[in-house]
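Missing here is one protein chain; the remaining ones are kept as they sit in the complex.
So, chain A:
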C-alpha cells in the first residue's frame, strides 16, 4: 500500500481515493473509488471515473469491510481524563478499524442529561477520528431510582438512541419496565448490564471451580441469567426493544435463543475477551484479568462463539474500559474491573471466529458493523460496500501477525489482557466518511470538520 501523495495537504477540494484490488467482504477483488464522502464507484467504473489526482491505494491481499461500529466503549470523558479522553479513545478506535463508537454513560458527571450527551458528542466531532455516539443513562446518576430525561437526550443534537446504566444493572423490575416502555416513543433501546446485585455483592470472579480454589468471592452465572430472563419477558410484555450487553454465560445464550424463537425483540452482545479468555487466567491473581462480567469457563466461551456464529448473539461490543495503571497495579480485590479492547477487537474476532471457520468475513461485517449500526439506529454506518454508499470502510490484512504490546497503543489504558499474545489480522486503513483516519496501519489525520457529508442522519451531519 502506498501513502497517497495528497494526504495531509491543504488542497481545497478533498482528495479522491482509488483503492486498487481489495477483496470485498472477502469475496470478489474490486477497485473502489471514494470521493465526496461516498463510494463513488466500484469495479471498472472506479478506475474509469477516478480523477487524475486521485490517491492510489494498493489493496492487494487486503479485505475491504464496512467500518466497525462499537456499541460499547468507555471513553471516560468527562471526569476521568487520566484514564482516557474522547480524543485518545477515538484514535484507538480508528486504529482498531472502527468508524463509530458508542460512548457509555458512566462518566463523571454521568451522561444523564442533554447537556452531557451533547458535550460528548461535540468532543467527538472535534476529534474527528470516528463518529462518537453518546449513550444516555437510563436513570439519574446511574442511581437506579428515577428515569433520566431520556426524551431530552433523544431530541438533543446527540440524538441518543441507546440508553444504558452500564456498569450497574437496572435491577428494579418496575423501573426497567418503564424504561423499556418509554423509549418506544423515539425508537430507543435499553442496553442492560445484566447483573443481579444481591447475588453479586463483593463478587470478584466467576463462581466455580477456580473461585473455590482461589478464595475469591464468586459471581455466579445465575446472576446474569436471571436478569436476562426477566428482561426478555418484560420486553415482550411491553413490546419494546432490549439489548443485552456483554453476554458471558452459556445459560444466557440459551435464554436469548428461546426469547428470539418467541419473537421477542432482543439483541445481544459479546465482548472479544469473553470469546477467548477463561477464568483459569485468574489463577495468576493479575488484575489485568479482572472484568465485569467476569471471565467464565471454556464451556461458556464455546457457547458464546457458537451463538455469535448462529446469530443468537448479534454483535461484538468491545466494552473497552481503560484504567490508570495504579488501579491495576494492586491486589486483585482492590483493582478496578475492565480491559481495553478497541485496538485488539478485530484480531481477536478473526482469531476466534474467522480462523475457526465459524464466521466468514461477511459474517464478521455483520457482527461488527451491520448489526451494531442497526441496533444503534445509525442508518449510514454498517452499509454495503457499493456505489453510492457512505464511505465508512476499512482495509484489513488478514495474513498479518502481530504481538500485542499495550505500551504502544493509542488508548491511554495499558490494561490489555492480550498482552504478549500473537494475534492475526491488522487494520491497514480506515476511511471515515471518505477520509483516511488510518493509512499504512498508522494514524493519518482526523476527518476535517468541513468534510462532505451524505445528508443522511442529521446527527452525523455537521
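The criterion applied here is as follows: a residue touches a chain if its C-beta (ideal position, glycine included) is under 8 Å from a C-beta of that chain, and two chains touch if they have at least 3 such contacts; residues count from 1.
One rule holds for everything that comes next: contacts and distances are computed from a predicted model.
**Student:** Not counting the visible chains, the remaining one has a UniProt entry; which protein name from "Aspartate carbamoyltransferase", "ABC transporter permease", "Cytochrome ubiquinol oxidase subunit I" or "Multisubunit sodium/proton antiporter, MrpA subunit" does it give?
**Tutor:** The chain we cannot see is, by its UniProt record, "Aspartate carbamoyltransferase".
**Student:** Pick from A:209, A:405 or A:440: which residue touches the chain that isn't shown?
**Tutor:** Only one listed residue reaches the unshown chain, and that is A:209.
**Student:** So one chain is hidden, and I want to know which residue out of A:220, A:379 or A:441 touches that hidden chain in the complete assembly.
**Tutor:** Final answer for the missing-chain contact: A:220.
**Student:** For the chain left off this view, which of A:60, A:185, A:298 or A:330 is in contact with it?
**Tutor:** A:330
**Student:** Thinking of the whole complex, not just what is shown, which of A:286, A:360 or A:389 touches the missing chain?
**Tutor:** A:286
**Student:** Residue by residue, what part of chain A touches the chain that was omitted?
**Tutor:** Where chain A meets the chain not shown: residues 204, 207-216, 218, 220, 284-286, 326, 329-334.
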